[in-house]
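Dropping the structure in here first, questions after.
Missing here: one protein chain of the complex. Every other protein chain is in place.
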Amino acid sequence: MTTAYRTVIGLETHVQLRTRSKMFCGCAADYANARPNTHVCPVCLGMPGVLPVINREAVDHTIRTGLALNCEIPEYAKFDRKNYAYPDLMKWYQISQYDLPLCVNGHFDVEVNGATTRVGITRVHLEEDTARLTHVTAADGAPASLIDVNRSGAPLMEIVSEPDIQTPAEAMAYGEKLRALLRWIGVSTANMEDGALRIDANISVWPEGEPVGDVKVEVKNMNSFRSLGRALAFEIERQTARRERGQPIEQETRGWDESAGVTRSQRTKEYAHDYRYFPEPDLPPLHVTRQRVDALRAALPRLPDQVAADLINQGAPEADVAELVQDRPLTDYTLAVIEAGASAGEAVTWIVHEFRRALNAQTNKSAAIPIPPAEVASLLALRAKGSVSSTMAGEVLDEMFATGKSASTIVEARGPQISGQDELLAIARQVIQENPQAVQDYRDGKGRAIQYLMGQVMRITRGKANPSAVSTLIRTQLDAME
Amino acid sequence: MADELYRLTLHAASQGLRDGSFTSVELTRSLLDRIESVDGRVGAYLTVTADMALEQAADADARRASGRDGPLLGLPIALKDVLSTAGVETTCASRILEGFVPPYDATAVTRLKAAGAVTLGKTNMDEFAMGSSNEHSAYKPVRNPWDLDKVPGGSSGGSAAAVAADECLAALGSDTGGSVRQPAALCGCVGLKPTYGRISRFGLIAFASSLDQIGVLTKDVTDAALLLGALAGHDPRDSTSAEEPIPDYAGELNRDIGGLRIGVAPEYFGKGLDARVGDSVHDAINTLQSVGATQRQISLPHTEYALPTYYVIAPSEASANLARYNGVKYGLSDPQATDVDEMMARIRGRGFGSEVKRRIMIGTFALSSGYYDAYYVRAQKVRTLIKSDFETAFRDVDVIAAPVVPAPAFDLGAKLDDPVAMYQSDIMTLPASLAGLPCLSIPCGFVDGLPVGLQLIAPPFAESRLLQAARAYERTRGPLPSPTKAIDTQ
Partner (left out) sequence: MSIDRSQVDHAAELARLELSDDERERLRGELGQILQAFEALNTLDTEHISPTAQVIPLGNVERDDVAAGSLPQDAVLDNAPRVEDGQIRVPPVLDES
């Protein structure tokens, strides 16, 4: 008899906030490309006698995030000292929030394969980042650790989920959707590769039917969503195997080793952990007024879920919408295209697939999209009328990017779409004749042969052929040859 | 007179500079010479910045020559080594900060410099401001200028002794549980601890953040008002600094105190108080009555709990504040170390003195899981009771009068091995600290040839009232019949 197990996963996500200055001092927060230790002042270096001052924008960003995650924003919040001794923590305490965080009791819906899971958000709180420590062999040949204090004191928001996640896929979906949300509301770049988004997971596997106990394993060091999924899958297997052998699961912190594909215990030294939180005496508490919360709520953009629901209602395919709302500028652009007259379904699908390809090919990625949305709407209208083929529409778009000309000007210059039967028939026969291998493939039942032959027709007509007409013609010709 | 410029008060010296009787450079030289001749015996200074002082003095003279003036322009002042000073070694009298040269000035120091004051150097103290006798300096003890075998009090013992021995015109100190008032009383100078939040703490090296406050040690009340005026005010770098308006402390100083209601609480006159100290304080209160004040009995029932409350809260905060000293970024180093964790623990073990270690241990213990509620939270609740005792009392009285210390200065070494007995010498200064109230110590007599003090306590931000009462007392009392200071006979 085999026991069934269930998995309980909670995620702790650290997010570096996008602010001009650090959390408690005036050092510029954009240290990413700076030389080490050049964005450092007495405050973030933890010199004797310094005092912190709260960055208002960081508080606002945290409240914005809480609102976007359906949290309550309590009237009172405060900062506390979390004491722990590590060389990358300049004061040996981190200013964080303990019992009165800025945001509590929210939820976040994530979808996997069409099923929605509601993940509770326990809290969102604000704290400061640590310095960066790298382990090197020093110039004198000795092993050493080097400290770059630039990151110390950067504003860091921590989002703690309830243990409502059950599979690695759900965890990955949570992470991806959270990243999109954070970018959407403008509070963080949320780039995992720069460490602006860091996800730790608490995971435990329990026999089905047994109440979930409080032993959990914390897994760290995943630097992509893929690693997050792999690490969790590994843990599920490891913990299940231990349970099946009757071995206990130890409460511990494990690090994900990307190259080995395993998690490893990180407890190499038995230090006592007792954070000895107490209220930060250097910072008066925050009274978060309802006016402040209302103003922040009113200024929030419509959130991805709301926009997505609207687009789906208007007929856009769910999968394409889900892709689209990962990217707020592109979504805003799409909405403008729809506003200019395009149908939601066509605009979303075409922009996600065709337009994004063309946009990504642009060299100047940081610039705003140079084509007025109305032009894209008119291109889609030309396509709907049959004045341009889908293939040709892509080429027209490339030309719009390249030249800045309007869709109609380009289409006119290229001439109309070829749909005359005789002209197309001649070309189709020529193509069939010139490609005996493709013909053989078709006979062998390889569907892709048709695509290949169509592509040849399109090449000859420079995309001006009506695709469905061509497809029908080729098929009838090939079948006739048998 | 020129050879005894160092004996002047701030306001007298300011008048002399204004009259052109002497220059700031002459005044500063006089003090540097005085330090040179007596500090070997007193031990009030850890660092004397003679060159910098003379430069600042020349600068002040130049400013005055160009028509500028100001209450502190050209006046030499000493800074407790707990204040961060740009380019000047700042150690808090601890080995762990030996050689540490900060890149920034404390806001209080910036304000003094902006007012044209001359900074003479850094005064000795109990390590990290933890102590009541100044024997806990890692470098050398400070001696009481009245009797070199006695302690000067602490932790601002260097500042108090420097003022008493005329090694500066005035000094800055810091007061967490009495560290300005208690040494001021034992050394016979005026010590003022303003309301918590009145003077910016930015650059004041933290001992217990919710209690620490910069204070001033001066030769008379007028000087305390002058210094407070220069230091008080909001600082955007200190989120706990108040935005309350700043009165003209010096201008309002000589107001009539007729009708002033003085509260006297029996809790401050109970067991443990040397009766002769109590008599001096009562005499002082009578003196105030003679110029129109009235006396009322009040009750501050939680006074006896101030000691345990303080010795939970202050060490708890200190255990976090002193965590940063680990040999990584500054201070003591250990080039031989091969493991960073071992290095940090070893440096802390070597760099901190016994009193600091004791308090770090108390604080760590009080905050640790399982004890937090029983100690830390409980102490904070009792702090509320102590604070509300004062709030109740101040409905009926304007100031509270009490002794500062239960007895005059004790012998060096007498209490070193008994921390609890040492802590007892703070019992009269702790309650006002816990409540964040402004309070002041002023000499009110001698016991066994040693000075003792009257403590006055006022409601938050009523420093002006405090100074007026002290000034009225000082004026009415006249010069104290002064025994000779030991430092002046040697």
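Observations
When the chains are written out, they are named A and B in that same order, and each has its own residue count from 1.
Here is the rule we go by: a contact is a pair of C-beta atoms (placed from the backbone, for glycine too) under 8 Å apart; a residue touches a chain by one contact, two chains touch by 3 or more.
What you are looking at is a predicted structure, and each value in this text was computed from that prediction instead of being measured.
Within the full complex, the residue among A:I9, A:I73, A:V149 or A:I249 touching the omitted chain is A:V149.
Among the residues A:A115, A:A139 or A:A480, only A:A139 touches the chain that is left out of the figure. Considering the whole complex, the residue from B:K113, B:R261, B:R378 or B:R475 that touches the absent chain is B:R378.
Interface note for the absent chain: among B:T49, B:T240, B:N321 or B:Q455, the touching residue is B:T240. One chain of the complex is left out; on chain B, the residues touching it are 99-101, 103, 196-197, 210, 236, 239-240, 242, 302, 304-305, 307-309, 311-312, 319, 323, 326-335, 337-346, 348-350, 352, 354, 357-358, 360-362, 364-366, 368, 374-375, 377-385, 387, 419-420, 434-436, 460. Interface residues of chain A with the unshown chain, by the touch rule above, are 19-21, 26-29, 35-42, 45, 53-59, 83, 85, 87, 92, 133-135, 138-139, 143-149, 253, 255, 266-269, 271-272, 274, 276, 278-279, 281, 283-287.
The criterion applied here is as follows: only the chains that are shown with their structure count from here on.
Note for the complex: chain A touches chain B at residues 42, 45-54, 81, 83, 85, 87, 90-93, 145, 147, 269, 274, 276, 278, 281-284. Residues 83-84, 90, 92, 97, 100, 102-104, 106, 201-206, 208-210, 236-240, 316-317, 319-320, 323-326, 328-330, 340-341, 344, 364, 367-369, 372, 376 of chain B touch chain A in their complex.
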